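Please find one structure pasted underneath; my questions will follow.
One protein chain omitted, others in place.
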Amino acid sequence: MNTSSTRLVALFALLAIAVVLPFAFDPRGYAIRILCLALLFAAMAQAWNIVAGLANQVSLGHAAFFGIGAYTSTLLLIHFGLSPWLGMIAGAVLGGLAALLISLPTMRLRGHYFALATLAFGEVMRVIANSWGGLTGGPVGISVPFAPPDLAMLQFKETRPYYWLMLAALVLVTTIFLAIKRSRLGYRLRAIKENADAAEVIGVDTTRTKIVAAVISGMITACLGTLYAQFQFFFDPDTVFGVASVSVRMAMIAIVGGIGTAAGPILGAFFVIPLEEFANQIFSAQAAGLSQLVFGLLLIAVILIEPRGFMAIGPRLKRLLAREKADG
Amino acid sequence: MAVVQAILDGLMIGGVYAVISIGLTLVFGVMGIVNFAQAEFLMLGMFVAYFAWAWLGLDPLLAAPLAFAVVFALGAALQRLLIRRVMKAPEVAQIFLTVGLLIVLENAALLMFGSGFRSVTTPYQTSSLQLGPLFVSVPYLAAFAMSVASGLALFLFMKSSWFGRAMRATAQDPMAAKLMGINADRMHMLAFALGVGLTAFGGAVILPYLTASPTVGAQFVVLMFTVVVLGGLGSVAGAVVGGLAVGVIQSLSALAFPIQLQNLVLFVVFIAVLALRPKGLLGAAR
Partner (left out) sequence: MAEPVLDITDISKRFGGLQALSKVSLSIASGEIVGLIGPNGAGKTTLFSTLVGLHRPDSGAVRLDGRHLVGLKPHRIAAAGMVKTFQNVALFLDSSVLDNVLTGGLMRHPVEGARDLARRCLERVGISAIAGKLARDLSFPERARVEVARALCTEPRVLLLDEAMAALNHVEMDEFMALLRQLRAEGLTLIVVEHHMRAIMSLCERLVVLNFGQVIATGTPAEISRDPAVVQAYLGRSAA
């Protein structure tokens, strides 16, 4: 009782700090943009976490949903002047449909096979976006048309409102993740993760459960794609459908922080994104590819040192200390 | 006649696909690991061959054994330093280790070689042979011939050398292999080195008709996985059949679809096979 209420207080304090944090930064500066990206990627990793963390279905193709979200709202805005909020809903529907489409043939697959199939799906979406120039503008990319700054059109003059938007998105997605984790769906996903046959025998519809989770995760990821488009104003197929730039990055953030935990993706994002930007600042003047190289090396290092991420370090230290005490 | 020509072209390209994918399937068959970075070794093979041509004036076909040797050594080192440590780790760790390797190799190449495209010139580059109404491009034919030769060499190695037999034993039954005194760790190293080496060999032989760049691997990722999944992940014979099939599918779909959508056709085949016959069209044959 006591610990849970102190936890709650700490959580609200943290949230309050997060809300006022942008006032400490130059509203037109670079640092606050990095914070925005960190929040956005935390939310994306959280969405990935729903399928990968709870059911252990490791997707390498979430960029497909992200790109669908970014392109859907942007194209609807360009051609019909539709508010990105409505575009976001349309994107979510398409993202959910795409998740359903890819889930149906791949649901029996596990581990390496599932990763392979999702990777191929993301790659094909990238190829289509690149080659269907008439719709997407092709490899040249696409710009979000300027509108009068307004919440209804999801455009702002300054970075702060974006920050709050991203923060709200992260809080929302994390809440959804926690709600799923504690719901029937969450228990069923964990049952599937740990023993799919046993889960079926005691009444878990494993196929349906996995599809529902994938569709939720795909819809959320598509919504975040719209946010990304509105924040960046310009993107191309290789950025929003990229394996390394989106799919692997989402996964890596969740893994670095702690796969399957709610805090993991947040910790991971606030470690990985600033580090990457930092590497970009230092290295990109010298050579293209160096910051990506750092990214890859970091991924390898995390996998080799602690594949369960930051969230596993606490318990690990505790065990170590307990052993020391027992020895001493 | 266009269809027959397309099938012939497809078989020529498919021979190369077979060899580069045998490397991938070998790694999976012996170690149980899907190497997501496999296509990067094809890129490295292309660059070894390119520099052998640029600096030593060596024809890429002659440089292919060199590409094999260099990447073989690199593969052995990577297995020793990295892959070995996740052999018993959860699948997530295995997947993301090789994904990390993919990112590192691609960007290391970008740093070292720059993002430009590099191609070689050979005397036979634009020549072709005529067989009645059909044409065979000489670079395609040469690459095909080299692929067949390397495939046969691998076959002989696996069948008749002690290492080859020990490696197959490790793939089939690691416990029994261990009891027979086979060092599984060493077999894994050999399989990984051999697997990436073969893929690099394939990269070298296609250099006469394809330009090298650090990002060339991305073009081959889905393709290679389609080949091995079609043939059955882990099956060498399957990779040969899968490679030829993918080559033919690709070149036939080029008749009907714009070039960018050929990948989509491959993807549909890939997903269909994964969903319907996850063990490959040939079943679980090894």
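Annotations for the structure displayed:
The letters A and B name the chains in turn, as written, and every chain counts its residues from 1.
Following the convention adopted for this analysis, a residue touches a chain if its C-beta (ideal position, glycine included) is under 8 Å from a C-beta of that chain, and two chains touch if they have at least 3 such contacts.
Just so we're clear, the structure is a prediction, and the values are computed from it rather than from any experiment.
Contacts of the undisplayed chain with visible chains (whole complex): A. If you put the hidden chain back, the residue from A:198, A:282 or A:317 that touches it is A:198.
From the set A:7, A:28, A:184 or A:318, the residue in touch with the chain omitted from the display is A:184, counting the whole complex. Listed for subunit A, the residues touching the missing chain in the whole complex are 182-184, 187-188, 190-191, 194-195, 197-207.
Following the convention adopted for this analysis, only the chains that are shown with their structure count from here on.
Subunit A and subunit B have Cα centroids lying 32 Å from one another. Chain contact summary for the complex, subunit B toward subunit A: residues 33-34, 36, 82, 85-86, 89-97, 99-104, 106-108, 110-111, 115, 214, 218, 221-222, 225-226, 229, 233, 258, 260-261, 263-264, 267, 270-272, 274-275, 278. Listing the residues of subunit A that touch subunit B in their complex gives 52, 56, 58, 60, 102, 104-106, 108-109, 111-113, 115-117, 119-121, 123-124, 127-128, 130-131, 243-244, 248, 251-252, 255, 259, 287-290, 292-293, 295-297, 299-300, 303-304, 307.
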